[in-house]
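With one protein chain removed, the remaining protein chains of the complex are shown where they sit.
Order as written gives the chain letters A, B and C; numbering starts at 1 within each chain.
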Amino acid sequence: MIPLQTTRLPWMTEDIAMFRDAARRFIEGELAPHCERWRKQGFVDREVWRKVGEMGMLLPELAEEWGGAGGNLAHQLVMVEELGRTEVPVSTSVHTIAAHYILDYGTDEQKRRWLPKMARGELLAGIAMTEPDAGSDLQGIRTRAVREGDGYVINGAKTFITNGATAHLLVVVVRTSAEKGGKGLSLIVLETEGLAGFRVGRILDKIGQKGSDTAELFFDDVRVPAANLLGGAEGQAFAQLMSQLPYERMLLAVLAIAVIERALELTLDYTKARKAFGQTVFDFQNTRHKLAECATTAHVMRVFVNDCIQRLLDGRLDATAAYMAKSWCSEQQCKVLDECLQFFGGYGYMSEYPIARLWADARVQKIYGGTNEIMKELIARAL
Amino acid sequence: MIPLQTTRLPWMTEDIAMFRDAARRFIEGELAPHCERWRKQGFVDREVWRKVGEMGMLLPELAEEWGGAGGNLAHQLVMVEELGRTEVPVSTSVHTIAAHYILDYGTDEQKRRWLPKMARGELLAGIAMTEPDAGSDLQGIRTRAVREGDGYVINGAKTFITNGATAHLLVVVVRTSAEKGGKGLSLIVLETEGLAGFRVGRILDKIGQKGSDTAELFFDDVRVPAANLLGGAEGQAFAQLMSQLPYERMLLAVLAIAVIERALELTLDYTKARKAFGQTVFDFQNTRHKLAECATTAHVMRVFVNDCIQRLLDGRLDATAAYMAKSWCSEQQCKVLDECLQFFGGYGYMSEYPIARLWADARVQKIYGGTNEIMKELIARAL
Amino acid sequence: MIPLQTTRLPWMTEDIAMFRDAARRFIEGELAPHCERWRKQGFVDREVWRKVGEMGMLLPELAEEWGGAGGNLAHQLVMVEELGRTEVPVSTSVHTIAAHYILDYGTDEQKRRWLPKMARGELLAGIAMTEPDAGSDLQGIRTRAVREGDGYVINGAKTFITNGATAHLLVVVVRTSAEKGGKGLSLIVLETEGLAGFRVGRILDKIGQKGSDTAELFFDDVRVPAANLLGGAEGQAFAQLMSQLPYERMLLAVLAIAVIERALELTLDYTKARKAFGQTVFDFQNTRHKLAECATTAHVMRVFVNDCIQRLLDGRLDATAAYMAKSWCSEQQCKVLDECLQFFGGYGYMSEYPIARLWADARVQKIYGGTNEIMKELIARAL
Partner (left out) sequence: MIPLQTTRLPWMTEDIAMFRDAARRFIEGELAPHCERWRKQGFVDREVWRKVGEMGMLLPELAEEWGGAGGNLAHQLVMVEELGRTEVPVSTSVHTIAAHYILDYGTDEQKRRWLPKMARGELLAGIAMTEPDAGSDLQGIRTRAVREGDGYVINGAKTFITNGATAHLLVVVVRTSAEKGGKGLSLIVLETEGLAGFRVGRILDKIGQKGSDTAELFFDDVRVPAANLLGGAEGQAFAQLMSQLPYERMLLAVLAIAVIERALELTLDYTKARKAFGQTVFDFQNTRHKLAECATTAHVMRVFVNDCIQRLLDGRLDATAAYMAKSWCSEQQCKVLDECLQFFGGYGYMSEYPIARLWADARVQKIYGGTNEIMKELIARAL
C-alpha cells in the first residue's frame, strides 16, 4: 500500500522528515528489540530514557536553553508516532506534558532545575491527577497539601499513574484549600527519589499496554518545600491543566493514526500472504471492502491530524477541535483495529502477534486523557 | 455554532470567499424562493440556468476564452455547496462534468461550438451513461451508434439521466463497436432540441431530490453528424470517463459536507428552541452527545474535503482519494442526516421541513456517481 | 429463501394460520390494487374499512358480543403484518387501540354505542394526543375540555393524527383540570361527522407512508355530551393510556418484522436476477454477507416477536419488553431497509419500486408510538 498523499502543510518540513527517519532508525535499532522484555516486566527500564535524551529525542521541542533540541511540537508528535507504531510504550507523552507545565507555568528557577534534566532523560516525569474516587471529575480530588512552615505536607493517594513506578518527577494535583471549583487545586512537583512518605503501590495489570507502568501512588505525610509549588501560587491547577489540553489530546490522536497505519500495513501483508479456499484472504470481497473502509478512515484521519498539528503549531488549535481529535481518532482506532484483527483468524488472538497487542492497547485510548464521554460533553458546549 | 477553523490552504483565497458570498446572496435571492415549485413540478425551469450563466456562476471555472469567468474548479465546487445547502437541485454537477469532457477531449471546433453556450446557460447539459441493464458495469452498454455516411445512427435507451428532461445537450456513451473492454465505447454529443428519433420518457418519481429531473431517454434511429463524436476518434469513452472521475467525485463530496453543515445548523437551532419535560431538547445529554458526534464528523470532513480540493487544483488528487471522498462523505452524510432528523420528532418526517427533505435527498449519494460498493472495489485495488 | 422455523408457541394455532391465509388473499385481491391511488390522494377511501369489517378482519379480536369475530390480539397482529407487507396503510393500528380504550375503560353504554360500529368499519377511529407543542411530553397538552352543563366544551389543536382526515371517531386527550402530572388529563370520544367547531386542517405531506392521512385537527368550542367522557370519570387519561402501551408497541413491532421479511424477499429476488460484471449481484460476497446479516436480524426478530405475542396473549408482557420491542425492531427495520435498498442501485431510489417506499415508510417507526429516545428512558427505569 503506497500511502496516499496529502497537501503539504508548512509544518511538514524537510527537517521534520529527516527527524522522523532518524527517530525510526533509532527506535527500531535501540528500543524495539527490548519491547518484549518490557512487556513481561511491566515497565520500561529507566535508563532507556537517558539514551533517548542523548539522541535529543525526548523533548526535542524544547529550546536549547532548556536542554532541548530547539525543535517544535511537531518533533515530539513525530516521536509519539514512531514509538507508537513500533509498540514502544509512549511514556514520553506524560513526560512532555509535564515538561510543558513547567515550561509554561514554572518559575525560572523551576525551569532551570528540572527541564534540562528532563530533556536529558535523567528525570522521567509523570502526572498524577486521578484518584481512586476522582477521575473525570477532578473536583473530587482529596489528596491534600497542607502548608506547614516553608513547605507542604501531602497526604492521599493517586491511581492509574502512567510512569508511576518509574518516574523520578511527578506533577501532582493536590487540594490546597477546601474552596469549591478548581480554585482549591494546585500542582506540586515531587522528586520521588528517596522521598519520605511516598510509596509506589502495585503496578497495575492491564489488558493491554503491558510495557507501560501504570501505578498506584501513596502519600503519607510527604514533605516538600514550597519551592515545588508550580508557578509559586496556589489554586492555579485548573487553569494550568486546561491550557495544555489541546496539546495533550493531540498526543493521543497522533498515536491513533500511527497505530492505524501500522495495523493496516500488517493486515494487508498478512491477508495477501494467507491462503484459504484456494485464494488469498485479501482476495475475498469482504476483506477488500472492509480494508478499503479502514484505509479510507486512515487517510481521512491522517489529513485531519495533519491539519490539527499545523494549527497547534500556529497556536490556533481550538480546544473543541482537540476534543474531537481525541474522541474521534480513538473511536476509529478501536474500530479499525477490531476489523484488522479479525482478518488474522486465530492468530489475531495470540499475544505474540502485533495485531493482537495493538488491539488490546487501543482500548484505553477511549478512556484516558479524558473519557470520550467527557470529550462529547465538552464539544457540546461549543455547539 | 461557530464553525471550527481549519488551516487555510492556498485555494482558500479572498476571491473565493467573495465569490461564495455573491453566490449565496444570488442563490438565496433568486433561486431559493422557487425551490418548492420546482419540487412540485419535478424539474428546474430551463431559463433559470441562463440567469446563473449571466452571473458567471454556471461554469465559473472556464477560461474567458470559452465563456467562463476565468476561475478554477474551486469556484464550481463553491457553487455546488451553496446550491446544495439551499436545496437548489445541483443540476450543475453534470453540466460542469459535460463541459470538462468537451474542454479536455473535444476538438477546437467542438469547444467553440458548445462551451460558450454552456457557460451562458443557453445549453444545459446532461451525461447519459446508465441504461436499464447497465449501471455499475458500463461494459454492458447496448445503445449503439452505427456509422452511416458522414454521421452516426443511434439506437437504444438510457435511464436515470439527471437533467434528462431539460437538457439541450447530452453527452451519450454509445457502443461504436462490439469490441470487448472499454474499447467499443465512445462519447457522442447530442443537441436534443428538435432531434428526430430522440424522445424523453418519464420523469422518474424519486424518494428525494424532487426538484431534479431524472429521466428515461429513448433513441430511435437518431442521426448525428460525425462531428459530434467527442474528440473525433472512436473507442475513447473509457479513458475519457476515467480521467474526470476525481473531479466528479469531489462534486458529490462537497455536496455532502455542505448538506451536513446545513443540517447541523438546522438541528442545533431546532433542538435549542424545542422544549420537552421542562428543558430544551438540546439539553438532554443524548442530544448533546449525538450532536457532538455529528459536529465532529462535520469538522473532520470539512478538513478532509478542503485538502482534496487543494490537491484537485494542484492536479495531484489521486483517484483513490477521490473514491474515498465519494464513499466516505456520502456514507457519513446519510448517518448524520438520520441522526439529525430524529431530533425533530414528528416534524422530521414532514416534507415541509428541510431536514426531512435533506434526509431523503441524501440517500442517493451512496448510489449514483458510482455506488459505494464500486468505490470500495476501486479503493481496494490501490491497497 | 425458505423461512427458518421457530418453536411453535401456543398462539400459533391452525386457526391463526388459516386467518392469515384468508387475510393475505383478501388484502392482495381487494386492497393492494388500490394502494397506488391511495398514495396519490394521500388517504385510504373510508369505505374500504367497511369491506374489511365485513370480512371480520377489522377488529377480529373483539368478542362477538361487541361485533368482533371472537378472536384474540394475535388475529389483529396478523392483520397488521399482512397489511404491512402489502403496503396497505395500517390505519387499523390506531383503530384497534381506540377500540381497546373503549373496551377496557368505557362504560357498558359506551361499548354498545361504539364498538359494533367500529368492528363493522362504519366508524373508523383515530387517537389524538399529540399537539404542536406537546409530543413526547404529554404533560404539555393544552387542548382544554371545560365542563359546561351536561357536556364539555373543547378548544385546542392536535397534529400528526393518523386517520385524522378520515376518522369518524376520535379519542382525544384533553386537559380537564390544571392539575399537575397526569391527573389533569382525560380521554373524550368525539364523533366527528358534522361536529360543529371541529375542523380537519391539512393532510400533512410526509416523506413516506404516503397513503396514510396524517392530519392537523382544530377544536373551536366543540361541544360534546358528558357521556362521551371515556369511563365517565375525569383525570384517568394517563392510566388509561399507559395500560394499553404494551399492545400498542407490539403493533409497531410486528409491522417492523413483516416489512423486513418482505424487503428481504424483494431483495433476494432482485439481486439473484440482476446482473453486473458477468455475475448476479447476489453472487458478490459483499451482497451475500450483508444479506446474511439482514436475514439473521430478521430471524432473531421473528423469534423475539413471536415470544412477545405469546406473552401479550397470556397477559404477561411487561411494559419494558414492549418498549424494547418497539425501539429495537424499528431501529433494525431502518437498518435492514437501508441495506436492502442499496442493492437495487438506482432503482432503489425510484418511488415506483416497493423497496424505495418501504425504506421511506420505515423511518417514522423510530419516531411515532413514543420516540426511541423515550423508549430508552423507560427501559432504563427498569434497570
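Operating definition for what follows: a contact is a pair of C-beta atoms (placed from the backbone, for glycine too) under 8 Å apart; a residue touches a chain by one contact, two chains touch by 3 or more.
Note that the structure is a prediction, hence the values are computed from the model and not measured.
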item	value
Among C:Ala295, C:Val336 or C:Ala362, residue touching the chain not depicted	C:Ala295
Selected residue (touches chain absent from view) among C:Gln139, C:Thr320 or C:Ser351	C:Thr320
Sites on subunit A contacted by the missing partner chain, in the whole complex	130, 133, 135-137, 139-140, 159-160, 204-208, 275-277, 284, 286, 334, 338, 341-342, 345-346, 348-352, 356-357, 359-360, 363-364, 366-368, 371-373, 376
On subunit B, residues whose C-beta touches the chain left out of the figure	284-286, 289
Positions on subunit C where the hidden chain makes contact	1-2, 4-7, 9, 268, 282, 285, 288-289, 291-293, 295-297, 299-301, 303-304, 306-307, 310-311, 314, 316, 318, 320-321, 324, 327-328, 373, 375-377, 379-380, 382-383
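By our rule, only the chains that are shown with their structure count from here on.
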item	value
Length of the line joining the C-alpha centres of subunit A and subunit B, rounded to whole Å	43
Subunit A: positions in contact with at least two other chains	285, 289
